[in-house]
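Omission of a single protein chain aside, the complex is shown with its protein chains in their original locations.
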Amino acid sequence: MPVLGQNQYGKAQTRVVRVGRAGDTHQLTDLTVSLAFSGAMERVHREGSNEAVLPTDTAKNTVYAFAREHGIASPEDFGARLACHFVDSQPTIHRVVADIEEHRWERLGGHSFVRSGQETRTVRVSYDGERVEVLSGLTGLTVLNTTDSEFHGFVRDRYTTLAETTDRVLATEVTACWRHAAEDAETVGATDWNAAYAAAREQLLAAFTGTYSLSLQQTLFEMGSAVIERIAGVQEIRLSLPNKHHFLVDLSPFGIENGTGDGAVYVATDRPFGLIEATVLRDGAQERIPVELTRP
Amino acid sequence: MPVLGQNQYGKAQTRVVRVGRAGDTHQLTDLTVSLAFSGAMERVHREGSNEAVLPTDTAKNTVYAFAREHGIASPEDFGARLACHFVDSQPTIHRVVADIEEHRWERLGGHSFVRSGQETRTVRVSYDGERVEVLSGLTGLTVLNTTDSEFHGFVRDRYTTLAETTDRVLATEVTACWRHAAEDAETVGATDWNAAYAAAREQLLAAFTGTYSLSLQQTLFEMGSAVIERIAGVQEIRLSLPNKHHFLVDLSPFGIENGTGDGAVYVATDRPFGLIEATVLRDGAQERIPVELTRP
Amino acid sequence: MPVLGQNQYGKAQTRVVRVGRAGDTHQLTDLTVSLAFSGAMERVHREGSNEAVLPTDTAKNTVYAFAREHGIASPEDFGARLACHFVDSQPTIHRVVADIEEHRWERLGGHSFVRSGQETRTVRVSYDGERVEVLSGLTGLTVLNTTDSEFHGFVRDRYTTLAETTDRVLATEVTACWRHAAEDAETVGATDWNAAYAAAREQLLAAFTGTYSLSLQQTLFEMGSAVIERIAGVQEIRLSLPNKHHFLVDLSPFGIENGTGDGAVYVATDRPFGLIEATVLRDGAQERIPVELTRP
Partner (left out) sequence: MPVLGQNQYGKAQTRVVRVGRAGDTHQLTDLTVSLAFSGAMERVHREGSNEAVLPTDTAKNTVYAFAREHGIASPEDFGARLACHFVDSQPTIHRVVADIEEHRWERLGGHSFVRSGQETRTVRVSYDGERVEVLSGLTGLTVLNTTDSEFHGFVRDRYTTLAETTDRVLATEVTACWRHAAEDAETVGATDWNAAYAAAREQLLAAFTGTYSLSLQQTLFEMGSAVIERIAGVQEIRLSLPNKHHFLVDLSPFGIENGTGDGAVYVATDRPFGLIEATVLRDGAQERIPVELTRP
C-alpha cells in the first residue's frame, strides 16, 4: 500500500499592500505572501476528511487581518508572526513555511511612489513549534563588470572549442538567500531586519564589483564569504548565478576590428547559459530545519 | 485573385551591447533592436523570388557593425542611422521602421553596473526616403498615489454595482510614446535625444504625482498635456494606462475596521483591469507617416 | 491648447468560464474578454467629469450576466452581443471593440477536460451603431516543416554573410486574423462561427504544409490566399509570421558530419528572429471600420 511522504498545503501568492498615512508622508508596503502548512494530514490524503484542514482561504484572510492589526515592520517579522500564529493556534498544524516577496517602491512625493529596481527581496520563515528560522534573500539583481574577468586554464576534451580569454564581460542575475541563526519568536520581532537586509545586499554588490575574477565560481565564493564574514549571525548563504554571456561579435567579415578596446560590441545571449550554484557556510554553522522536497 | 496589402519584413530583437572604455570610467549601452523593411515586395510574396530581399540576417549584421563604426549616441540617433542606411542604399527598400528598446543600467563603479528601474525606454524611427519621424517613449513605468484620487458621478445601469469613492489608491503602469516633428537625417543626428527623453519622463511623473484625480482619463490628459506643452516640437503623445486596481479588503467579518485611514490594507489585483488609452495632440500637429496595420 | 485625439477605455481580461450541465455530458467554455468603449469622452479627459462614463466594473459585470442569460454560442456571437448592448443602451458610447480569447479544452470524460493545444482562438468584434465587423483569428499556432524550404537568390551587400540554402527547416508561430464582411447584429447571431473558424484554421495548416517554400513571404501569401479563396465572405487576412530559426550545428570541429541527411541536428534559437507580416485582401474588399491607434 502506498505511503504518504512529506507533504504541505497552503495559499500561494496573496497580494497585500499596506498604506501608512500618519501625517503627510505616507508609507507603502507591497508584499506577495505564500503560506505552507504541514502536520496531521494523513486522513485528508487517504479519506478526504478535512477535520485537520484549516482552509487555504483562511490563510489568505489571516494575511490581510494581520497586516491591519499588527502592521508590517519587515517581511521577516510579518512572516514570523504568521508562521507562529498557525502553529501555536492549530493543533493539527505542526510546521509553517512563509515565503514572502517584497516589491520595492521609491518615493516621488508625500503620497506618490514609483516601482524601482529589477530585484525582489525574498524572505522564507519556518517555524516548527520550537525554533523560528529566517532566510533573507533577493532575486533578479542583475550586475555586470565590463572588465577584470578572465577565463582560462580549464580542462579540455574532444568537444572543447572554447577560446581562453584574459578580458571578458562578466554579468549575472543574482539569486541569493542567507540563513540567520534560529531564534524564538520574540527575538525575531526585536531585530532590525531591514537594516540587516540592506547590509547584506551591499556586501553582495561590493564583492561582485571588487573581485578580479578568474571564474564565476570564485566571484560567487567571494560574494558568499563577504556576507558570512561581515553580517553577524548568518549561518549560510546559497547563491545561484547564471552566467549571462556577452560574446564579442566577429566583425572581421566586414573588415571591422572588434577587440576589447574602446567601443567593443557584444551580443547578449539568452540561452543556453552557464549556471553556477553553491552554498557557503559559516564554520560550525547551526543545522537548519529540515527542508521539504516536494518539488524535483 | 487575392491582393497583397501592406506588408513588411525584417529582423526582430537583435541584442547589442556596447562598452565604451576610454579611460577608467567605462560606458555601457544595452539595446534590443528590431528592423522592418517595406518596398518592392510583390514578387517575393507571389513567386518566392528573393531578388528584392535583403536577408534579415544582414539586418542583424548591420546593427552590430554600425554600433562598432558609429557608436550609439542615443537610441533615436542609432535608429535613424540604421533606417536611412537601408532606404538610401537599397533600391527595393522604400521605408524602414526601427524599433529600439534601451535597457537601463546604473553605475556601481568605474567598470561595474546594476540593471535599474522597471521601465524600458522605447524608440521608433521611421524613414520613407524623405522624412525621418521619431517616436520616443517608455513602457513599464509603474506609479502609485496613495490618495488624491476620487471616482464618482458615473453612469449607472442595471449591471452597475460599483460604489462611489472620494479617496482611493490610484496606480498604473505607464506606456507612452510621443512623436517629434519629422526632420531630415542631419537634424536628427544633431539633437540631444537623451536630454529630451529625461525631460519628457519628468513631465509624466510630475503630472501623475501632481494631479488631483477625478478619473484616470483626467490624469492621462494631464500627463499628455504636460508633455505637449513643455517639450518643444512634440506633435502628439499616446498613452496607455492600465488601472492597477487596489481594493480595500473587507475585514468586517473579523470585527476589524479597514477604512482609508492610517494602516489601510488593500488587495492588489492582476485582472481584470481597467484600461484607459488616448492620444493627446498639439493643436495643428503635423501629419504622421502612415502606420502599417499588420497586426489586428 | 492640447487636443484630445482618438481614445477608448474599458475593462481588459475578464475571465469567464461557463459550464453546460444539461445531461451527463457537460460542456465547457473558457474565455478572456476585453471591452473598449469610445464616445462622448471629452469632458472626462478635460475635467474629470464621469457623467458620460459607464464604469469598467460594469463592463465586467455585464460579461458575467450575459454569459448566464444568453450563453456563449461562439466568441464571435458573444462579442457581438456585448458590443451591441453597450452602444444601443448608452447614448454616450458610440463604438465598442470586444476582444475575446478562447482557451481550448479537450474532453476526457463526461465532466472532465484537459487544456489542449498551444494556440488561442481570438476574436475582435467592433460595432459603431451601424455595422458589426467580425475579425476571427488565432495566435500561438507553431508549425514546422523539416524540408521543402529553400532560401537563395537574395540581395547581397557589404554586410551580407548568409549562405544560400536549398534545404532548410522552416518553422513559425502563426498569428492570423481574418475579417468577415460587416453585417447587422441579427446576421451575426445566425452564423456558425465555430465551423467557419475550424475551416479557416484547416486552410492555414494545409497551405503551410503543402507549400514548397522559396521564402517565408511566399508561404505567408499562400496561407492568406487559401483563406481568402476558400472561406466565403472573408475580406482580408493579416498574418504575422516570426521565422523561428533552426540552424544546422557545425560539428566539424569534432570530426562529425552534420548535413541535412538523416539525423541532422539543429539549434533552435530564440532571438533575433525574422518577422514577416502582411495583409492579403479579397479583390474589391469592403472597407473596414477605422481602427484606433492608441498604441505605437
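For clarity, chains are labelled A, B and C in written order, and residue numbers in each chain start from 1.
Note that a contact is a pair of C-beta atoms (placed from the backbone, for glycine too) under 8 Å apart; a residue touches a chain by one contact, two chains touch by 3 or more.
These numbers were taken from a predicted model, which means no experiment stands behind them.
Engineer: Using the whole complex, pick out the displayed chains that touch the missing one.
Structural biologist: A, B, C
Engineer: With respect to the chain omitted from the figure, which of A:Leu4, A:Ala22 or A:Ala195 is a touching residue?
Structural biologist: A:Leu4
Engineer: Which one touches the absent chain: B:Glu51, B:Asp88, B:Glu186 or B:Asp270?
Structural biologist: Counting the whole complex, the residue in contact with the absent chain is B:Asp270.
Engineer: In the full complex, which of B:Gly23, B:Pro253 or B:Gly284 touches the chain missing from this view?
Structural biologist: B:Pro253
Engineer: In the complete complex, the non-displayed chain touches which residues of subunit C?
Structural biologist: 15-22, 26, 28, 30, 61, 64-65, 67-69, 71, 105, 108-109, 111-118, 141-148, 169, 205, 208-209, 246, 249, 251, 253-254, 256, 258, 260-270
Engineer: Which residues does subunit B use to touch the chain missing from this display?
Structural biologist: 158-159, 161, 253-254, 270-271
Engineer: By the contact criterion defined above, which parts of subunit A meet the unshown chain? Give residue numbers in ascending order.
Structural biologist: Residues touching the hidden chain, for subunit A, are 1-15, 34, 36, 41, 44-58, 60-62, 65, 89-90, 92, 122, 124, 135, 137, 151-157, 159-162, 175, 177, 213-218, 220-221, 224-225, 228-229, 236, 238, 240, 242-243, 271-283, 285, 291-296.
Definition applied: only the chains that are shown with their structure count from here on.
Engineer: Can you pull out the chain pair that has more C-beta pairs in contact than any other?
Structural biologist: Greatest number of C-beta pairs in contact occurs for B-C.
Engineer: Any idea how many Å lie between the Cα centroids of subunit A and subunit C?
Structural biologist: The separation of the two C-alpha centroids amounts to 38 Å.
Engineer: Taking the mean of the C-alpha atoms as each chain's centre, how many Å separate subunit A from subunit B?
Structural biologist: Here the centre of subunit B sits 31 Å away from the centre of subunit A.
Engineer: Hey, how far is the Cα centre of subunit B from the one of subunit C, in Å?
Structural biologist: It comes to 23 Å between the two C-alpha centres.
Engineer: Residues of subunit C touching 2+ other chains?
Structural biologist: If we look for residues of subunit C contacting two or more partner chains, we find 159, 161, 271.
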